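Okay, so here's the structure we're looking at.
Excluded from the complex is one protein chain; the other protein chains are retained at their positions.
A and B are the chain letters, set down in written order, and residue numbers restart from 1 in every chain.
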Amino acid sequence: MTGLLRPAAWLLLACALAALPLALGPYYTNVFVSFAIFAVFTASLNVLLSFTGLFSFGHAIFFGAGGYGTALALKHIPGLPLLPALLTGVLAAVVLALILCPVVARLSGTAFAMLHLAFAQVMYVIALKLRAVTGGEDGIGNFPIPPLTIPGVASLPMKDSPQNFYYFAIVVLGLSLWFMWHLTKTPFGQAQLAIRENAKRTAYLGYHVPQTKALAYVIAAAFAGVAGSIYGLFHNLVSADGALGAVVSFAPIINIMIGGIGSFFGAILGTAVFQLIEELVGRFTDKVELVMGLTFVAVILYAPGGVLGVVRALRQKWFAAPAENAAERRSA
Amino acid sequence: MKAALAGASLFAALFLIPAAYAQAPSKAGFEVKDMSDMSDFDPANTVVPTGDTIKIAVVASFSGPAALVGQVYWASISWVAHDVNKRGGILVDGKKKLIELIKADHQSKPDVTKKIVERMVLQEKVHILWGTDGSNLQKIINETANKYKVIAINTASLSDDLQDATNFSRYAFQSSMSADQLGRAHAYYYGQIRKKEKKFYILCQDYSFGHVLAEGFKKGMKEYYPDAQIVGEDYHKLFLTDFAPYLEKIKASGAEVVFTGDWIPDAANLLKQARQMGISLPFAHVFLDEPNFLHEVGVEGTKGLVQISQYGVEGAAFKTPEQIKYYKTWNDQWRNKWKTPPFNSRLFEHGAGNIGSYIQQTYWLLDVMARARSTDPEKIIQIWEGDSYRFINGKVLTMRPCDHKAVQDLHILEFVPPDQQKQSFNIPPYYWFQGTSAAGPVHTIPAKVVLPWMDPKLDRCKGKNPAG
Partner (left out) sequence: MDPVTAMYVAQGIHGLAYGMILFLIASGLNVIFGMMGVLNLAHAAFFMLSGYLGYQAVSLTGNFWAALLLAPIATALCGVLMERFLLGKVHAFGHLGELILTVGVAQIILAAVKGIWGTENLSLRMPPILEGQIALAGLNYPIYRLFIIGLALVVMAVMALLLYKTRLGKIVRAAVADAGMVNALGINVPLVFTLVFGVGIWMAGVAGVTIAPILTVFPGLADQVGNDAFLVVVTAGFGSLGGAFVVSIIFGLLSSYGIQFVSQFAPILVVAFTGLVLALRPHGLFGTREG
């Protein structure tokens, strides 16, 4: 895109996002917030994947850490403002990542993936069992949600205003997405991609491979924590099933698959498509699990490149055809 | 002397008069004579009207592993809607409107619950949210109801904290029984009515319902059965596969009764595995009443079970011709017309128990709406608070105004072999089930000893009479 077009596009996007709650009403605004939360969560898993080539089958642990961190902070620290609460959640996820780092740093693909699946299960059981802390099955609910205060400027109540919460969430989640996307452009990001392509060579060039892997891991965890924290604030409820269940770990995986692996934009697109499917399925049938199951199977069998893969394939078809025809005509 | 008189009259004014008033026979109740012809009702093929209707969202799990629950609720509430619609609907807002039921599948997930309830309120514009299994999900329903000022009726979640200071909403009504009072009811029965066994083992599910139920039982024991002993207390994880280690502890403890609030599948697995291990102890329970697994265990294994019920009636279950007619209307339909599983299974045979309760609770809701002549939540709240309703089986429920919980008698059902079930099932064929023990002797636990827990922190209830 040329010089003026790009900022104009961003401006248009910003205006659309700002106007969204007014245009869509509270229900769809909330649907959008839900989408944004999972878009960030999925993008964080994508960061891990594209920077380290590693896939976690239990990314929910960081989502849950973020959610529980924020919920516990708000429940037990009276008068805690909104942003520090959010940061507490992120911090919880980061700390968890730092603790797990040495364990997972040198693992290969399979072990890494499966280990996280196991850790997610472990964390789920612990969250269920430590009822006194986590509320067990019921989770932590109805904790106070403070207004967003910009000292000296304004105080936006969050609790009963879907609109205000939307703006808050979109800013936080939007910044997160932008940051993750921008990461690929930085030298750090470039190094990560190099490591993914050929770790040995990158090491010879003087980059510390394990440390950079670890950094990517922590960043992925941090943003998963952001998503989890906003999720907790959005629902005013954090429970084991909602934040740590197997479904929570699978969601970003299936989103990435649907969107198209390896692409940042694919992660977001996949989230949108999957959310759409989920929205629609419930309205038309009781057989939710049948439709979802068939969807998963169909995607992996027939569209393993995801939506982007399909788009790419179609593009090839359309742009290759005329050339072929021309060649045929010439030879005839 | 004067002070004593004044004190006595104050006491009378504050406690006796309102208490008597709360138990006074109510004019509002279920009238069988008004019932429509239900011979075309089949829960598998319900007819849902459209247009300018009274919309009720039925929030439950309609898909996934717990789909049976949604089916049970749907059958219950559809029965009521079918009846009322055939009568022409209810006169509200100046027009006679039919009842339109809308399925809201929460898939047993908290975030789906929020989404679906919001959609019901904001897009479908429902007037009532009817729900649900799972107190954590009911909390989400109540919260949304409060936010958008829509009436929520809780017919099935038993947690006491739903109506506590943190979670209370004016728009939410709990017409179902609640955990704390169930525990106390059992204690009252064992200590004041039965007065036999003295050693009790508590084995409940490890989440809020299990804990509150157990606490209620322990509280009740202290008050009504101080001689008794709690010889053990355990909380097992939900959906437990192997109960053997707990059963071993129970065996060793010398317990005479096992108190539990487990529901399916834990309820079924607990009973089955206990009997398989040779433990023949009676269970004091809430949900060990699903006929299919009871038949599996058999008459001997289910003898002596003691259930606390929100749909019981002392002595004979059918005392009036109207009650017999009401029972037969459901039973004949089940027997002759319903061919689609699960509605043709034993679970739906009698339309009593919890199904009966859901049905009557729904009739109460619609009766309140009819008297309010409006779908306006404020008018409904005004009528419902303090309202009393008589169920078909004679039970009277009163909606406690300060925290919207139902004050009601509860009933203890003692399970006996089929030849003794005549005490309860007093019409041919004189048994509830041939293949399992079921209700025989039924005892009333009066409302005043099992008042639902009232949160002392709830401002609305400060200084109020817990009897309503």
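The rule is simple: contacts are C-beta pairs under 8 Å (C-beta built on N, C-alpha and C of every residue); 3 or more make two chains touch, one makes a residue touch a chain.
Being a predicted model, the structure only gives us computed values, none of them experimental.
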Quiz prompt | Among B:Gln71, B:Ser208, B:Thr260 or B:Asn465, the residue in touch with the chain that has been omitted | solution = B:Gln71
Exercise. Sort through B:Pro342, B:Gly394, B:Pro417 or B:Pro466 and give me the one touching the missing partner chain.
Key: B:Pro342
Quiz item: For the chain left off this view, which of B:Asn292, B:Asn426 or B:Thr444 is in contact with it?
Solution: B:Asn292
Exercise. Could you tell which one of B:Asn146, B:Gln229, B:Asn269 or B:Gln423 touches the chain left off the display?
Key: B:Asn269
Quiz item: Please identify, in ascending order, the residues of subunit B that touch the omitted chain?
Solution: 64-68, 71, 206, 234-237, 239, 241-242, 244-246, 248-249, 251-252, 264-265, 268-269, 272-273, 276-278, 290, 292-293, 296, 341-342, 345, 347
Practice problem: Write the list of subunit A residues that the hidden chain touches. | Solution: 55, 57, 103-104, 107-111, 113-115, 117-119, 121-122, 124-126, 128-129, 246, 250, 253-254, 257, 261, 287, 289-290, 292-297, 299-301, 304
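Assume only the chains that are shown with their structure count from here on.
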Self-check item: Distance from the mean Cα position of subunit B to that of subunit A, given in whole angstrom
Solution: 41
Quiz prompt | Touching residues on subunit A, where the partner in the complex is subunit B | solution = 25-27, 30-31, 34, 128-129, 131, 136-139, 141-142, 160, 231, 235-237, 239, 241-242, 247, 279, 282, 286-289
Quiz item: Tell me, which parts of subunit B touch subunit A in their complex?
Solution: 62-64, 67, 103, 105, 107-112, 114-116, 118-119, 122-123, 135-136, 139-140, 143, 147, 159, 166-167, 206-208, 211, 237-238
